[in-house]
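Got a structure for you, questions after.
The complex appears here without one of its protein chains, the remainder shown in place.
And then subunit A:
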(Lines give C-alpha, C1' and ligand atoms only; values in the text may rest on other atoms or scores of the structure.)
Protein backbone atom coordinates (compact mmCIF):
# COMPACT_ATOMS: atom_id res chain seq x y z
CA UNK A 1 0.00 0.00 0.00
CA UNK A 2 1.14 3.51 -0.68
CA UNK A 3 1.73 5.98 2.11
CA UNK A 4 -1.52 7.71 1.22
CA UNK A 5 -3.61 4.55 1.34
CA UNK A 6 -1.95 3.53 4.62
CA UNK A 7 -2.74 6.90 6.15
CA UNK A 8 -6.27 6.77 4.76
CA UNK A 9 -6.79 3.23 6.02
CA UNK A 10 -5.60 4.11 9.50
CA UNK A 11 -7.67 7.32 9.95
CA UNK A 12 -6.70 8.19 13.48
CA UNK A 13 -8.01 11.72 13.20
CA UNK A 14 -9.37 12.82 16.60
CA UNK A 15 -13.18 13.26 16.54
CA UNK A 16 -12.88 16.86 17.76
CA UNK A 17 -10.58 17.68 14.84
CA UNK A 18 -13.00 15.99 12.44
CA UNK A 19 -15.91 18.03 13.78
CA UNK A 20 -13.84 21.19 13.61
CA UNK A 21 -12.90 20.46 10.01
CA UNK A 22 -16.54 19.76 9.13
CA UNK A 23 -17.66 23.01 10.79
CA UNK A 24 -14.95 24.93 8.96
CA UNK A 25 -15.99 23.33 5.67
CA UNK A 26 -19.67 24.19 6.29
CA UNK A 27 -18.77 27.78 7.17
CA UNK A 28 -16.55 28.02 4.09
CA UNK A 29 -19.28 26.68 1.81
CA UNK A 30 -21.88 29.11 3.17
CA UNK A 31 -19.43 32.00 2.91
CA UNK A 32 -18.60 31.07 -0.69
CA UNK A 33 -22.29 31.01 -1.61
CA UNK A 34 -22.92 34.28 0.24
CA UNK A 35 -20.01 35.96 -1.56
CA UNK A 36 -21.53 35.05 -4.90
CA UNK A 37 -23.27 37.97 -6.62
CA UNK A 38 -26.16 35.72 -7.78
CA UNK A 39 -29.12 36.44 -5.51
CA UNK A 40 -30.95 33.49 -7.06
CA UNK A 41 -28.26 31.23 -5.59
CA UNK A 42 -28.72 32.83 -2.16
CA UNK A 43 -32.46 32.22 -2.24
CA UNK A 44 -32.10 28.69 -3.55
CA UNK A 45 -29.60 27.63 -0.91
CA UNK A 46 -31.48 29.38 1.90
CA UNK A 47 -34.64 27.50 0.96
CA UNK A 48 -32.77 24.20 1.08
CA UNK A 49 -31.79 24.68 4.70
CA UNK A 50 -35.16 23.97 6.40
CA UNK A 51 -35.35 20.59 4.66
CA UNK A 52 -31.71 19.95 5.54
CA UNK A 53 -32.48 20.53 9.22
CA UNK A 54 -35.63 18.41 8.96
CA UNK A 55 -33.44 15.63 7.48
CA UNK A 56 -31.11 15.98 10.46
CA UNK A 57 -34.05 15.41 12.82
CA UNK A 58 -35.14 12.40 10.75
CA UNK A 59 -31.57 11.05 10.94
CA UNK A 60 -31.67 11.36 14.73
CA UNK A 61 -34.80 9.20 14.91
CA UNK A 62 -33.98 6.84 12.04
CA UNK A 63 -30.23 6.43 12.41
CA UNK A 64 -29.63 6.77 16.11
CA UNK A 65 -32.89 5.50 17.58
CA UNK A 66 -33.36 2.92 14.80
CA UNK A 67 -36.92 4.04 14.05
CA UNK A 68 -37.40 4.80 10.32
CA UNK A 69 -39.83 7.69 10.32
CA UNK A 70 -41.97 9.78 8.01
CA UNK A 71 -43.69 11.44 10.93
CA UNK A 72 -41.22 14.23 11.64
CA UNK A 73 -43.32 16.46 9.42
CA UNK A 74 -45.79 16.75 12.31
CA UNK A 75 -43.45 18.73 14.62
CA UNK A 76 -42.08 20.47 11.49
CA UNK A 77 -45.61 21.64 10.64
CA UNK A 78 -46.28 22.70 14.23
CA UNK A 79 -43.07 24.75 14.27
CA UNK A 80 -43.90 26.32 10.92
CA UNK A 81 -47.53 27.24 11.67
CA UNK A 82 -46.68 28.49 15.18
CA UNK A 83 -44.00 30.75 13.69
CA UNK A 84 -46.31 31.96 10.95
CA UNK A 85 -49.09 32.73 13.41
CA UNK A 86 -46.73 34.55 15.80
CA UNK A 87 -45.34 36.64 12.94
CA UNK A 88 -48.81 37.45 11.63
CA UNK A 89 -49.89 38.63 15.09
CA UNK A 90 -46.94 41.02 15.26
CA UNK A 91 -44.46 38.99 17.30
CA UNK A 92 -41.49 39.07 14.95
CA UNK A 93 -38.48 38.27 17.12
CA UNK A 94 -36.62 35.35 15.56
CA UNK A 95 -35.50 33.97 18.93
CA UNK A 96 -39.12 33.82 20.14
CA UNK A 97 -40.12 32.05 16.92
CA UNK A 98 -37.34 29.50 17.21
CA UNK A 99 -37.93 28.82 20.89
CA UNK A 100 -41.70 28.50 20.46
CA UNK A 101 -41.28 26.27 17.44
CA UNK A 102 -38.77 24.04 19.25
CA UNK A 103 -41.04 23.66 22.27
CA UNK A 104 -44.14 23.10 20.13
CA UNK A 105 -42.34 20.54 17.99
CA UNK A 106 -40.99 18.71 21.03
CA UNK A 107 -44.42 18.61 22.71
CA UNK A 108 -46.10 17.20 19.60
CA UNK A 109 -43.31 14.69 19.00
CA UNK A 110 -43.49 13.69 22.65
CA UNK A 111 -47.23 13.08 22.44
CA UNK A 112 -46.93 11.13 19.19
CA UNK A 113 -43.92 9.25 20.56
CA UNK A 114 -45.84 7.85 23.53
CA UNK A 115 -47.64 5.63 21.03
CA UNK A 116 -45.17 5.25 18.16
CA UNK A 117 -42.06 4.42 20.14
CA UNK A 118 -43.67 1.21 21.40
CA UNK A 119 -43.39 -0.20 17.87
CA UNK A 120 -40.46 -1.13 15.67
CA UNK A 121 -39.55 -1.55 12.02
CA UNK A 122 -42.28 -1.58 9.41
CA UNK A 123 -45.08 -1.03 11.92
CA UNK A 124 -43.36 2.13 13.16
CA UNK A 125 -42.81 3.30 9.59
CA UNK A 126 -46.48 2.77 8.67
CA UNK A 127 -47.69 4.53 11.82
CA UNK A 128 -45.37 7.45 11.04
CA UNK A 129 -46.81 7.51 7.52
CA UNK A 130 -50.23 7.85 9.09
CA UNK A 131 -48.92 10.74 11.19
CA UNK A 132 -47.62 12.44 8.02
CA UNK A 133 -50.99 12.03 6.30
CA UNK A 134 -52.94 13.28 9.32
CA UNK A 135 -50.60 16.28 9.49
CA UNK A 136 -51.25 17.22 5.86
CA UNK A 137 -55.00 16.70 6.21
CA UNK A 138 -55.13 18.77 9.40
CA UNK A 139 -53.11 21.53 7.76
CA UNK A 140 -55.52 21.51 4.82
CA UNK A 141 -58.72 21.54 6.85
CA UNK A 142 -57.98 23.60 9.96
CA UNK A 143 -58.56 26.84 8.10
CA UNK A 144 -58.63 29.05 11.20
CA UNK A 145 -55.00 28.23 11.90
CA UNK A 146 -53.50 27.14 8.61
CA UNK A 147 -55.52 29.13 6.10
CA UNK A 148 -56.63 25.86 4.54
CA UNK A 149 -55.26 24.71 1.21
CA UNK A 150 -54.61 28.35 0.26
CA UNK A 151 -52.06 28.48 3.04
CA UNK A 152 -50.68 31.56 4.76
CA UNK A 153 -48.91 34.25 2.72
CA UNK A 154 -47.48 37.67 3.43
CA UNK A 155 -45.79 36.57 6.60
CA UNK A 156 -43.58 39.39 7.94
CA UNK A 157 -39.82 38.87 8.05
CA UNK A 158 -38.35 38.19 11.50
CA UNK A 159 -36.06 40.52 13.46
CA UNK A 160 -32.93 39.36 15.27
CA UNK A 161 -33.34 41.89 18.09
CA UNK A 162 -35.96 44.52 19.00
CA UNK A 163 -35.14 47.76 17.20
CA UNK A 164 -33.16 46.07 14.45
CA UNK A 165 -34.59 46.04 10.93
CA UNK A 166 -36.32 42.88 9.70
CA UNK A 167 -34.22 40.26 7.92
CA UNK A 168 -34.69 41.31 4.33
CA UNK A 169 -32.33 40.66 1.47
CA UNK A 170 -31.42 37.28 0.04
CA UNK A 171 -27.84 37.28 1.37
CA UNK A 172 -28.95 38.27 4.88
CA UNK A 173 -31.60 35.56 5.02
CA UNK A 174 -29.10 33.00 3.73
CA UNK A 175 -26.53 33.86 6.40
CA UNK A 176 -29.18 33.83 9.13
CA UNK A 177 -30.69 30.51 8.03
CA UNK A 178 -27.27 28.90 7.57
CA UNK A 179 -26.18 30.02 11.04
CA UNK A 180 -29.29 28.54 12.66
CA UNK A 181 -29.16 25.30 10.64
CA UNK A 182 -25.45 24.71 11.21
CA UNK A 183 -25.67 25.61 14.91
CA UNK A 184 -28.69 23.33 15.50
CA UNK A 185 -26.99 20.49 13.64
CA UNK A 186 -23.80 20.79 15.66
CA UNK A 187 -25.72 20.94 18.93
CA UNK A 188 -27.45 17.70 17.90
CA UNK A 189 -24.10 16.15 16.95
CA UNK A 190 -22.64 17.25 20.27
CA UNK A 191 -25.57 15.80 22.22
CA UNK A 192 -25.33 12.48 20.40
CA UNK A 193 -21.67 11.82 21.05
CA UNK A 194 -19.85 9.63 23.57
CA UNK A 195 -21.88 7.67 26.09
CA UNK A 196 -25.25 8.84 24.75
CA UNK A 197 -24.35 7.52 21.33
CA UNK A 198 -23.16 4.26 22.87
CA UNK A 199 -26.37 3.76 24.86
CA UNK A 200 -28.52 4.49 21.81
CA UNK A 201 -26.46 2.03 19.77
CA UNK A 202 -27.14 -0.56 22.45
CA UNK A 203 -30.88 0.12 22.44
CA UNK A 204 -31.00 0.09 18.64
CA UNK A 205 -28.90 -2.97 17.91
CA UNK A 206 -30.02 -5.34 20.67
CA UNK A 207 -32.99 -4.14 22.62
CA UNK A 208 -33.48 -7.36 24.61
CA UNK A 209 -29.89 -7.32 25.83
CA UNK A 210 -30.19 -3.62 26.71
CA UNK A 211 -33.34 -4.28 28.74
CA UNK A 212 -31.69 -7.25 30.43
CA UNK A 213 -28.92 -4.87 31.49
CA UNK A 214 -31.45 -2.56 33.13
CA UNK A 215 -31.70 0.11 30.43
CA UNK A 216 -35.05 1.85 30.01
CA UNK A 217 -35.15 1.48 26.24
CA UNK A 218 -38.65 2.89 25.78
CA UNK A 219 -37.89 5.99 27.85
CA UNK A 220 -34.57 6.57 26.06
CA UNK A 221 -36.13 6.26 22.61
CA UNK A 222 -39.03 8.51 23.63
CA UNK A 223 -36.62 11.20 24.78
CA UNK A 224 -34.70 11.01 21.50
CA UNK A 225 -37.96 11.17 19.51
CA UNK A 226 -39.08 14.19 21.53
CA UNK A 227 -35.76 16.02 21.18
CA UNK A 228 -35.74 15.34 17.43
CA UNK A 229 -39.22 16.87 17.36
CA UNK A 230 -37.74 20.05 18.83
CA UNK A 231 -35.18 20.06 16.03
CA UNK A 232 -37.92 19.57 13.44
CA UNK A 233 -39.84 22.45 15.04
CA UNK A 234 -36.82 24.73 14.54
CA UNK A 235 -36.66 23.54 10.91
CA UNK A 236 -40.33 24.55 10.59
CA UNK A 237 -39.54 28.03 11.92
CA UNK A 238 -36.72 28.30 9.38
CA UNK A 239 -39.17 27.31 6.65
CA UNK A 240 -41.25 30.37 7.47
CA UNK A 241 -38.21 32.64 7.86
CA UNK A 242 -36.83 31.67 4.46
CA UNK A 243 -40.05 31.21 2.42
CA UNK A 244 -42.47 33.53 4.29
CA UNK A 245 -45.46 31.54 3.15
CA UNK A 246 -46.73 28.07 3.84
CA UNK A 247 -49.26 25.64 2.37
CA UNK A 248 -50.22 22.10 3.45
CA UNK A 249 -48.01 20.76 0.63
CA UNK A 250 -44.97 22.11 2.50
CA UNK A 251 -45.63 19.76 5.40
CA UNK A 252 -47.10 16.78 3.58
CA UNK A 253 -46.02 13.27 2.69
CA UNK A 254 -43.83 14.49 -0.18
CA UNK A 255 -41.63 16.48 2.19
CA UNK A 256 -41.47 13.56 4.63
CA UNK A 257 -40.37 11.25 1.82
CA UNK A 258 -37.72 13.73 0.64
CA UNK A 259 -36.31 13.99 4.14
CA UNK A 260 -36.12 10.20 4.47
CA UNK A 261 -34.52 9.96 1.03
CA UNK A 262 -31.93 12.52 2.12
CA UNK A 263 -31.14 10.38 5.15
CA UNK A 264 -30.74 7.26 2.98
CA UNK A 265 -28.36 9.08 0.63
CA UNK A 266 -26.38 10.95 3.27
CA UNK A 267 -26.17 8.17 5.81
CA UNK A 268 -28.57 7.53 8.67
CA UNK A 269 -25.90 7.55 11.37
CA UNK A 270 -24.46 10.89 10.29
CA UNK A 271 -26.44 14.02 10.97
CA UNK A 272 -24.18 16.10 8.75
CA UNK A 273 -24.52 13.45 6.05
CA UNK A 274 -28.30 13.76 6.24
CA UNK A 275 -28.05 17.53 5.74
CA UNK A 276 -25.75 17.01 2.76
CA UNK A 277 -28.18 14.38 1.44
CA UNK A 278 -31.01 16.92 1.62
CA UNK A 279 -28.99 19.42 -0.38
CA UNK A 280 -28.25 16.74 -3.02
CA UNK A 281 -31.92 15.75 -3.22
CA UNK A 282 -33.01 19.35 -3.69
CA UNK A 283 -30.31 20.01 -6.29
CA UNK A 284 -31.61 17.02 -8.26
CA UNK A 285 -35.24 18.06 -7.86
CA UNK A 286 -34.96 21.81 -8.35
CA UNK A 287 -31.90 22.29 -10.56
CA UNK A 288 -31.02 19.11 -12.47
CA UNK A 289 -34.68 18.28 -13.15
CA UNK A 290 -35.14 21.64 -14.84
CA UNK A 291 -33.25 20.17 -17.81
CA UNK A 292 -35.75 17.30 -18.09
CA UNK A 293 -39.12 18.84 -17.27
CA UNK A 294 -41.67 16.53 -15.71
CA UNK A 295 -39.10 13.88 -14.79
CA UNK A 296 -38.12 15.02 -11.30
CA UNK A 297 -39.81 12.01 -9.60
CA UNK A 298 -37.98 9.68 -11.98
CA UNK A 299 -34.65 11.30 -11.12
CA UNK A 300 -35.38 11.13 -7.39
CA UNK A 301 -36.38 7.47 -7.73
CA UNK A 302 -33.13 6.74 -9.54
CA UNK A 303 -31.24 8.58 -6.84
CA UNK A 304 -32.98 6.45 -4.20
CA UNK A 305 -32.10 3.19 -5.99
CA UNK A 306 -28.48 4.31 -6.36
CA UNK A 307 -28.39 5.28 -2.70
CA UNK A 308 -29.76 1.95 -1.49
CA UNK A 309 -27.74 -0.34 -3.76
CA UNK A 310 -24.45 1.46 -4.21
CA UNK A 311 -24.18 3.38 -0.97
CA UNK A 312 -25.19 1.13 1.93
CA UNK A 313 -24.74 3.36 4.94
CA UNK A 314 -24.90 6.45 2.73
CA UNK A 315 -22.27 8.85 1.48
CA UNK A 316 -20.73 9.30 4.91
CA UNK A 317 -20.07 5.56 5.25
CA UNK A 318 -18.16 5.55 1.97
CA UNK A 319 -14.76 6.54 3.44
CA UNK A 320 -15.08 3.86 6.13
CA UNK A 321 -15.94 1.20 3.55
CA UNK A 322 -13.01 2.22 1.37
CA UNK A 323 -10.75 2.25 4.41
CA UNK A 324 -11.80 -1.28 5.38
CA UNK A 325 -11.21 -2.52 1.85
CA UNK A 326 -7.80 -0.88 1.77
CA UNK A 327 -6.79 -2.20 5.17
CA UNK A 328 -8.00 -5.72 4.24
CA UNK A 329 -5.82 -5.65 1.13
CA UNK A 330 -6.26 -7.79 -1.99
CA UNK A 331 -4.30 -10.80 -0.68
CA UNK A 332 -5.07 -10.75 3.00
CA UNK A 333 -5.31 -14.13 4.68
CA UNK A 334 -8.64 -15.38 6.02
CA UNK A 335 -9.07 -15.04 9.77
CA UNK A 336 -7.62 -17.86 11.83
CA UNK A 337 -10.02 -20.17 13.68
CA UNK A 338 -10.66 -19.11 17.25
CA UNK A 339 -9.39 -22.31 18.82
CA UNK A 340 -8.33 -25.61 17.44
CA UNK A 341 -9.60 -27.66 20.35
CA UNK A 342 -12.79 -29.68 20.31
CA UNK A 343 -15.98 -27.60 19.93
CA UNK A 344 -19.30 -28.84 21.16
CA UNK A 345 -22.58 -27.57 19.86
CA UNK A 346 -25.02 -29.26 22.19
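As a working rule, a contact is a pair of C-beta atoms (placed from the backbone, for glycine too) under 8 Å apart; a residue touches a chain by one contact, two chains touch by 3 or more; residues count from 1.
Following the convention adopted for this analysis, contacts and distances are computed from a predicted model.
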By UniProt, of "Homoserine O-succinyltransferase", "ATP synthase subunit b", "Na(+)-translocating NADH-quinone reductase subunit B" or "ABC transporter ATP-binding protein", the chain left out is "ABC transporter ATP-binding protein"
Which of A:108, A:125, A:139 or A:217 touches the chain that is not shown? A:217
Which of A:149, A:179 or A:206 touches the chain that is not shown? A:206
Residue by residue, what part of subunit A touches the chain that was omitted? 198-199, 201-202, 205-206, 208-217, 337-339, 341-346
